[in-house]
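With one protein chain withheld, the remaining protein chains of the complex are depicted in position.
In this document, chain identifiers A and B correspond to the written order of the chains, with residue numbering beginning at 1 in each.
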Amino acid sequence: MPKVIPVPDALSTPFWDAVNEKRLSLQYCTACRKLQYPPQQSCQVCASAAHLEWKDVNGRGHIATYIVIEDGRLNRRMPDQPYNLAMVTLDEDPTVNFYSNLPGTPPYAVPVGAPVEVVFEEVAPGQLIHEWRVIP
Amino acid sequence: MATQSQYSWRRDKDGLGVWEHRGKVAVAGVGHSPVDRRWDGVSMDQTLGAYTILACQRAMQEAGVTLDQVDGIICCQSHIAGASGGSASQWAPRPYFAPPYDSEWGLTLINAEWLIKQMQFPNIRYAPDNVPTISEMVGLAAQAVGDGLCHTCLVIYPTGNLEGRYRRGGENADDYARGARQWTVPWGNHGGNDFINIFPHNQYCLKYGGTHDDLAPFVVNQHRNGLLTPWGFNATHDIPQLTIEDYVSSRYILNPLRLWDCDRPVNASAAYLFTTAERARDMQQPPVYVLNHAQHNFRQRTTQPDLDEIEMWTDRAARRMYEGAGLGPQDVDIFNPYDGYATMTQFFLEAFQWHGVKRGEAFAFYAGDIRVEGPHPFCSSGGNLGNGRTRTAMYTDSIEQLRGTAGARQVTVRAETALAAFTTPSSGGWIMFGKHPS
């Protein structure tokens, strides 16, 4: 079933443009050498925007933990229940994490600790989102 | 009237030292309205506005204070469910009623202006707008009285709900995720502390051992304490005592978060009378002194806070509170942390090290004797889980325990200090009360 569609704004447009090109590109402060996601107005370490740029990451991560949504409140996703919602940490920087429904992994059968790789799913014509798939 | 946003009242930084007004401000009155599940849309004596007026009257009556003696009104004017509250949070587009119910004010929202007009307070000199939720509002009141902006202040927390359900419709009915929601909603996180805390809770179980259902004794005890709270929803609606079996057989909401880990939305209001310690001593109830208030607003570093962050945040909030009160874990007699979801309370317990509970020890503590009459009367209020989502039981019970008027909930251990909060690990505030000013 269709997922809820993200609406890019001025800050996030570069991120979503990259996703639509099937690239995972995160903000990176060259001064602090710190990736951050979601994007923010300034670096979360030095509070400056002066050294923020976008950097493609390799899209590898690990499943830290997960839940199964059985009774959520999003109208659009109710037909999908139950479905997985995992917290995925980025291998390049495990303090960066993402949500994922883990396409291809049945509900309740999530291998916590397993490696995952980023994949891209269409949620609307011309709009992809980043998802994560367990690496067999 | 002052706008509180221009007033620097928060104690939201580390290293502020002992609060300058420690023991000089007191709570002198408490008032609760009936606690309903919803509003029937017909009974005008049961609107959020009517209930708020009633709560104020009860607080003033308890203190022995008249309308003309009140010079401050601090009233939270935000929806408890926010923009995703849908028709539970907004009466429109249904037709309004005759004044004073000819807008959302009085039906789903209350502010100082509406209240002052309806109750005809003649001498209000401090009634800020942009008032935060009760987690911070009690701190604002304590600071305002301490600083002399007012001397006798009603602190009012209306928790409205028209339908007895939250976050149905509104933003959650949208096919699009805008703003901050673009990072969470596409994957199913509708936004709330149910999600925020369940992931760290899972990590907690992995790190320290235990399972989610180790929360069962805590939740059951909250229900027990709620049934001992005469004004609470459970006690006034004949809700049977929850058992361990009821808990572990209940369905999942966000597996492993169970139905009974979640509080019950209600339509109710509460009021507290804050005043100077001097004035409080001449009022009808034994004063309950404010020893410190502290706030926190920690920014998460990525999509989902993890266990490390939750522990770091709660540790910092605890240090901040203890420093400002000039006290330590061994000094806290009554401990009423928030239980809005059962999955967050353990983090507060361990951060504040109440009764010596350290990181990873909460589940074993829950399995022990935490009854209100026992040696470790944890959450003597019953919180939201035991009373409905008023977010005020923690404060009322703390005050009553120190007064010695908690009735069937009165603890048998020493009751001279109390720590209370509606707060989440990331943002909110704490307040420390004392039976004595120093």
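Assorted remarks:
Throughout what follows, a residue touches a chain if its C-beta (ideal position, glycine included) is under 8 Å from a C-beta of that chain, and two chains touch if they have at least 3 such contacts.
Definition applied: contacts and distances are computed from a predicted model.
Within the choices "HAD family hydrolase", "Heme lyase CcmF/NrfE family subunit", "DsbE family thiol:disulfide interchange protein" or "Redoxin domain-containing protein", the name that UniProt assigns to the complex's undisplayed chain is "HAD family hydrolase".
Only one of the listed residues, B:92, B:259 or B:367, touches the absent chain: B:259.
Note on the undisplayed chain: of the listed residues B:37, B:319 or B:371, the one touching it is B:37. Considering A:20, A:44, A:81 or A:127, the position touching the chain not shown turns out to be A:81 (whole complex).
Checked against the full complex, the one of B:55, B:115, B:242 or B:318 touching the unshown chain is B:242. The chain not shown here touches subunit A at positions 71, 78, 81. In the full complex, subunit B touches the hidden chain at residues 37-38, 164, 237, 239-240, 242-243, 246, 249-251, 259.
Here, only the chains that are shown with their structure count from here on.
Averaging C-alpha coordinates per chain places the centre of subunit A 33 Å away from that of subunit B.
Within the complex formed with subunit A, the subunit B residues making contact are 84, 167-169, 172-180, 182-190, 195, 198-199, 202-203, 206, 251-257, 299, 301-304, 306.
The touching residues of subunit A, counted against subunit B in their complex, run 2-9, 12, 36-38, 44, 64-77, 80, 82-83, 85, 87, 95-101, 108, 112, 123, 129.
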